Structures are given as C-alpha cells and as structure tokens.
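Here's the structure we're looking at; comments come further down.
The complex is shown incomplete by one protein chain, all other protein chains being positioned as in the whole.
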Amino acid sequence: MPPERPGAVVRLDAVLVPVLAIATALALGGVILWAAGPRFEGSYLGIGFVAEAYLSLLEGAFGSRAAIVDTTLRTVPYVFSGLAVMLAFRGGLFNIGAEGQLTVGALAAAWAGFSLDLPAIIHLPVVLAAGCLAGAVWGGVAGLLKARTGAHEVITTIMLNYIGGQLASYLLNGPLRDRSPLNVIAQTPKIAEGARLPDLLPGLHAGVLLAGIVAMVTWFIVWKTTTGFELRMVGANADAAAYAGVNVVRRMTWALGVSGLLAGLAGAVQVAGVNYRSTLGFNIGYGFDSIAIALLGRNTVSGVVLSSVLFAALRTGATKLQFRTQVSADIISVIQALVLLLVAAEQIVRWLYRLRAADAVTQAPEDGATAAIPPSPAGGEG
Amino acid sequence: MTRGRFLFVLACIGALVAAVETLRSPDVSAAVVAASMLATTLRFATPLTLGALAGMFCERSGVANIAIEGMMLSAAFGAFIVAAMTRSLAAGVVAGMVVGATMALLHAWLSVTLRVDQIVSGTVINIMAAGVTGFLSTEVVRRKAIEGAGLLPAWRVPVLSDLPVVGPIFQQQPIAWATLALVIGAHFVLFRTVWGLRVRAVGELPRAAHAAGISVQQTRYAAVMVGGAIAGIGGAYFTLEAVPVFEPMMTNGRGFIALAALIFGGWTPAGAWVASLLFAAANALHINAQQFGIPVPSQIVGMFPYVLTIVILAGAIGRVTPPAAVGQPYVPD
Partner (left out) sequence: MSPIESHERTTTPNDLRQSARSAPIPSGTRGTGDPTFLLEARHLTKRYGPVIANRDVSFAVRPGEIVALLGENGAGKSTLMNVLYGMTVPDAGELAIDGKVVRLRSPRDALARGIGMVHQHFMLVPPFTVAENVALGNEPSRRGAIDIATVEARVASLASRFGIDVDPRAIVRDLSVGQQQRVEIVKALDRGARVLILDEPTAVLTPQEAEGLFRVLRGLAADGTAIVFISHKLGEVLSLAHRIVVMRRGAVVGEVLPEDATAESLAAMMVGREVMLRVDKSPSTPTEDRIVVRDLRVAGDHGGVAVDGVSFAVRAGEIVGIAGVQGNGQTELVEAISGLRPTAGGTLSLVGVEAHGLDVRARSMAGLAHVPEDRQRHGLVLPFSVADNLVLNRYHLPPLAQRGVRQARAIVAVARDLVARFDIRTPSPEVPVQALSGGNKQKVIIARELSHGLRALVAAQPTRGVDVGSIEFIHRSLVDARDAGAAVLVVSAELDELLSIADRILVMYRGRIVGEVPGSEATREGIGLFMAGGGGATQGSPPAGFAREDDVHYVN
C-alpha cells in the first residue's frame, strides 16, 4: 500500500510516471498514425506525416485564440467530473457513474432553466443547484446502497447510468421536449437568458472560474478538514474508520453523493454555459474519460486539473488532425486508452524506462501476524 | 441459484405476462404477442448468457470482470472483419473467440501478473476496446468500404419449428444453439471436472490451492482466457448473427447486464442463463411495447432490468455470495 503523503523522492516519481506514460502513448499513437498514413511513400519515410498530424493536433488545441477558448471550454466539465471520480476514489469507492450523474444533472438544470421564471440573480444559482442536487441523488443512492447493503458501487453506478439514459430518452422525447415546430431532435427548449453563465471573455463563460474555485474547495475539504480525514480513513481502511468512531455508512453515502454532485455540476455548467439546453446523447464518453482523468491525475486535485487540460486538448485538436490528415479523430480515443493502460499498470512504464520501484516501505512478513489485505475499491461484490 | 430466487424469476415472468395481457391493445392477438416475445427474448438472451458465462469462469477463479463489455465489443469487430475478409462466417466466429481470449489475456496479465486493481484493469480494457474498434471501424471498414459476409443461417428442428407460438424456440441460429450447449457444458466443467474444482478452489481460497500444489496464476490465466473466448462468441453474435455490420459501441452495455445476470444467477451457469432470459424478456418487452400498443413509455419498461439488478444487489431477494477471493490478487508468501 503506498503511503498517502509520499516523500520528495516518491513525489518526483509521481510526476515522472504519468509524463512518461503520456509520452509513450503518443509515440505508440504515432506508430498507428504512420500506419494509417502514406507510410514509406511519404516524406522522411512517412515520419513527416506523423509530425504533421501531431502539429495539427497541437495547433487545433492551442494554435489560435479560438482554439484555446475551445480547449478551455472542454476542460471545464472534465475538471468537475474528474474531481467527482477522484473524491470517490479517496473514499475507496469507484464511481463509474459520472456519466449518469452528469446526465441527470443536465436534465434538472435545463428543466430549472426553461420552466422556472425567476429573477436573473437567483435563476443561475438555482439552475446550478438543481444540477448538483440531481447528481447528488444519483450518486448518493449508490453510496447508500453500498454502505447499507454492500451492493457494489461499480455495478450500481453502471446500472444508474443506463437508468439515467432511459430517463433522459423518455423526458427529452416526452415531457421536457422542445415543442417548437422547428425542433426535430430530442432536446429541451433553451433556458432563460438570466439562467445562463455570463461570459468572462467573448465565448468563454464564467464556468472556468467556477471550476477553479471548486477545485480549490475540493482540495481543502479532502486534505484539511475532519470530513476529508474521515473520507480518506474510510478509503484507506473502512474497518479502522468504524473502530475509530467514524460513521462509515454516512461517510460513504456522503462520498458518492458529493461525487455525484460534482458530476451533476459538470452537466449543469454545460447547460448553463455552452448548450443552453439538454440534448440527448451530448454526454456520451464523459464517464470513462473522467475515470481516466482521475487515474492519470493520481487522484490529486492538481493532477486532475492537468489531466483535464490534456484530455480537452486532445479532443479539441483531434478535429484539426482529422481535417488535415484525413485520419479519424477516433485516434484520440486510442491514445487515451494507451495512456490509461500505462498509468494503471505503471510497472510497464517502469520496466520500459528502467525506473526503480518506489519502495518507500519494504517489510518482512511477520511470523504469525495477519497480513492486511489492502482495501481497494474492488473489494468483494454483493 | 437458490429456490427463492428461482421462484422470484417465475413471479417476474408471470407479472410481465400479466402486465402485457392487461395493457396490450386489443388489435394485437395473444398468440402474436407470445410468439414475438419468445422469439425476441431468445435472441436477446444469447449474448447475455454468453457474457455471463464468460464472467463466470473469470470470477470463479477470483478475477473480477467488468470487462465483458470490452471483450465482446472487440470480438464483435474481430469476427466481422475476419468474416468479411475470408468470406467465411465460421472463420469469423473463431476470430471472435481469438480476439476475446486476447483481450482476456491482457486482463489476466494486468490483474494477475501485474496485480493492477481488477476493476481498473477492466475499465482499461473497456476504454481500449471502445477506442480501438471505433478507430478501426472508420479507418478500415468505412474507408475501405468493407462489406459484411452476411449472417449465420438459422438451424431448424424439423416439425417442431413449424409449431405455432413455440416454433421460434426450434429455429435458431448456430450461436444461439451453441449457447444452450455451453450452459450445460459450463456446468459440467465447473462442477464435475478436475479443472473446474481447481478454478473454484483458486477463486475461494487461493493459498489453499497453492498449498495443494496448484499454480494459482496458471489456473487464473486459463480461466480468464476461457471466459474471454466465450465472450468472443458472444461478440460474434452481434456481427454475424444479429446484424451483418459493425457499429461503434454496438454492444451497448450488454456486457454489464451480463455481469448483472451472473450475479443474479449466483455465479452458476444455470442461474446465469435463467437470469439472462429474464433480462432479455424485459428487453424484448421494451422493444415490442409500441408494437403491442402498450401505453407505457418504452423507456420506463427499458429501465426494468437495471432497476432489477440494483434491487438484487441490494440483497432484497436473498444475499448473493461471490467467490470469496474475487478482486484480490494472490501474493504467495
């Protein structure tokens, strides 16, 4: 079990492994790009093609003011949902349900945005709160079931994703559908002007600011408060937490509830800042991306923020890459999967780059002592 | 599967039938409803059963498997592309099994050898399968305009398949038939053979198996890969038996439902099969609701299997006991 607050040597390592994982994944992605390109026919045996692809990716993500704004806009929901998964992880819980929580958050936010008639000053907070609340309920149900009955949160959050999907399909085709004659797809009407996030800069809504604040608050709660201490205690050893007097049921429910709240906020911010409505299917992929972001960010707040920027940049730049090279933008999903693989199994990276294992603590087994099974989010099922 | 759970399934099916009977529009005859429900249920149950059997071998050996979805998706693609290239459907099925087993090998390597958290490993495989098949389907299938090799033809049992209402039971495609054989075969392998005993021992108390001279790692690799191959057949179902094309994300969560069926069925082949039938029936109703003129929104019906899974996991219908060592990497002393 790695220590929670590693020393300086291990901390360098904590940065090095993800960076090497990203570099390796990009290199492997390059091989795939090369194979998809003109190969030996191209300039410099096809390597020029790969370079051009990555340059266009970079340009698409950061090459212009519009590109930077676009990347930033994509970063915002990732930060929220990445923090959501991270917070649950710290409590020893694996929230695969960010996608469902985001969906219901967006639905609730959109509903509050178009159906309520409120003064502008409170309408926006109400919209965001509605999204938070819906997400918190969606996550909290899984947390409560886990804590009370032991129902594994991995399965229940996946099931809640599908229930959320069916619910969205029903509401967006039915009660919440935009009835205007011009509308042909499953979506809500646009939310009121007063319910929208104001722009900080042209095209860049204030959700960016909110993401920064939420990230800092999350960091403070997890690392500086007694609540966060209880969360981490439950995550590292739930039995010891119960023994120390922590109400484990309440803390687990809280953990997945707040996790869902953050994911719901991601959905609400997309509604209030970008789309101004909830559309069926806009959220596909967020769930898995946010798990990847939390893992790549090693379940630290700064790591989640940096990983969110990376994932947003890859997704934003992919369009340009596809336009320039005619290689499918789905190459990004392959690169992301490779990054995740290499981060999850960091032994591969260590072996590739001959890094020493972070053996902060080596211990001989004690005769007669019961070996502790490290608590993992993958504990027994049922 | 316990008797109580089995009675619960019967009650569910009864309730389902009763609900359809009261809600269906009078224009649709009972025979049409029954025949169409039977046919759709059997069709939908096939990938669920295969996925559940895949998960069963894996989890019985002590390796949690949330990667059934990813294994089936990549196998669906592998089966499609190989069948299209070779113009042989049989080769496609074999390719599906090979791809499924290969993804399982990755899962085993990550979770057994490298001792990566098994849920993380499963997530990695799911994401990888989605990314790679999505990329290849646009880069290879669409760009090269690859045509599918068609669908496996149904095998009919003479006479019986011509019966009204129950006829569809006796005219199914090969993978559906194979699924029934696999349920029986898996039961025999797991509970009657030496290998099955060892797999279960490794999944319950790996140090006991190790002390008895059994290699925990080898047994887990084998079980996970056998599971992967079965998931591969399940994947082939999508592109060789259901529709003759490959679509990105076409497994659409069936792997996760299969996992739920596995849990519902108490990690036994027969239980998993019965649970798969129940989930498939709910899905069939979801699909057919409109055709039957049922005035309940189909999405509400569609939530049923997922809600049911949560209810079962919460222990409302008796506790389910997973193999004791699921999720724990084995570290010899």
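Here are some notes:
Note that the chains take the letters A and B in the order they are written out, and that residue 1 is the start of every chain.
The rule is simple: a contact is a pair of C-beta atoms (placed from the backbone, for glycine too) under 8 Å apart; a residue touches a chain by one contact, two chains touch by 3 or more.
Quick caveat: nothing in here was measured; it's all calculated off a predicted structure.
The undisplayed chain touches these shown chains across the complete complex, A, B. The chain that is not drawn here is touched, among residues B:34, B:114, B:180 or B:197, by B:197. Of the listed positions A:64, A:225 or A:326, the one in contact with the omitted chain in the full complex is A:225. Note on the undisplayed chain: of the listed residues B:105, B:165, B:180 or B:205, the one touching it is B:205. Listed here are the chain B residues that touch the chain not shown: 188, 192-194, 197-198, 200-201, 204-205, 207-215, 324, 332-333.
One chain of the complex is left out; on chain A, the residues touching it are 1-5, 224-227, 229, 232-233, 236-237, 239-247, 359-372.
The working rule: only the chains that are shown with their structure count from here on.
By the touch criterion given at the top, residues 64, 66, 110, 114, 116-121, 123-124, 126-128, 130-132, 134-135, 138-139, 248, 253, 256, 259-260, 263, 297, 299-300, 302-303, 306-307, 309-310, 313-315, 319-322, 324, 326-328, 333 of chain B touch chain A in their complex. Residues 32, 36, 94, 96, 145, 148-152, 154-156, 158-160, 162-163, 166-167, 169-170, 173-174, 288, 291-292, 295, 327-328, 330-331, 333-334, 336-338, 340-341, 344-345, 347-348, 365, 373, 376-382 of chain A touch chain B in their complex.
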